[in-house]
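Right, one structure below, let's go through it.
Missing here: one protein chain of the complex. Every other protein chain is in place.
Up next, chain A:
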């Protein structure tokens, strides 16, 4: 099985409370923040690695994982890190973040899919900077491929994936025949979330994503990383969604600490009038 995994570099979400909006309100200032791969994309990579191996013998690859990112040269460490974690090949689409929207990324990915011919595209359900949650869905429609969003479990079957999706009110299970697009949710990296056909049903993964070992980091330097121009993938680079301004969130007024349950109850009743 060949899997394409799009990865995005984002400002460290745990530092997101430090993103600044200049007085002009024309952008979000992220300089000085640490960059990290979008967590959902890391989960997608972990899912893709699990689908292309026998959990017991993860060093023997049973398929191919190609990672791709959109960004300037500085985003290459994100790809190298993915190669060190186990991806086989990387592609950087030369682009700048503020000249992209979900539609353009999806259109460019469509061309890449046609070139690379993966069996599955596994991607994060959303990037935690833009919080848009749309690229996987748009890509699936452009390709006319079946789609399973918000995957919490994936089981490989012959020529298909059985996907448990976290939706409102419960879990919806779909069977998608390949090729297909899957977007993953948080719990896709739990110990028994993803099984390739090779991995024994009783096998349990470690919780969370795997980390690269030092020798793998060295070896990753030799793995292929190619650069593609955005214009080669999408002739029309006009954005369909444009940001005209940014604003800080509304401030909450400082609260108080109460001394005990009685004070809390009396304030909720008499002051806030919510009970």
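Some notes on this structure:
As a convention for this text, contacts are C-beta pairs under 8 Å (C-beta built on N, C-alpha and C of every residue); 3 or more make two chains touch, one makes a residue touch a chain; residues count from 1.
Basically, contacts and distances are computed from a predicted model.
The listed options are "Sugar ABC transporter permease", "cytochrome-c oxidase", "Electron transfer flavoprotein subunit alpha/FixB family protein" or "phosphoenolpyruvate--glycerone phosphotransferase", and the UniProt record of the chain not shown names that protein "Electron transfer flavoprotein subunit alpha/FixB family protein". Although one chain is not drawn, the whole complex shows that of A:167, A:200 or A:231 it is A:167 that touches it. Chain A meets the missing chain through residues 11, 13-14, 16-17, 19, 21, 28, 40, 101-103, 106, 125-126, 128-134, 137-138, 140-150, 152, 162, 166-178, 180, 185-187, 190, 238-249, 252, 255-258, 260-262, 264-269, 272, 274-275.
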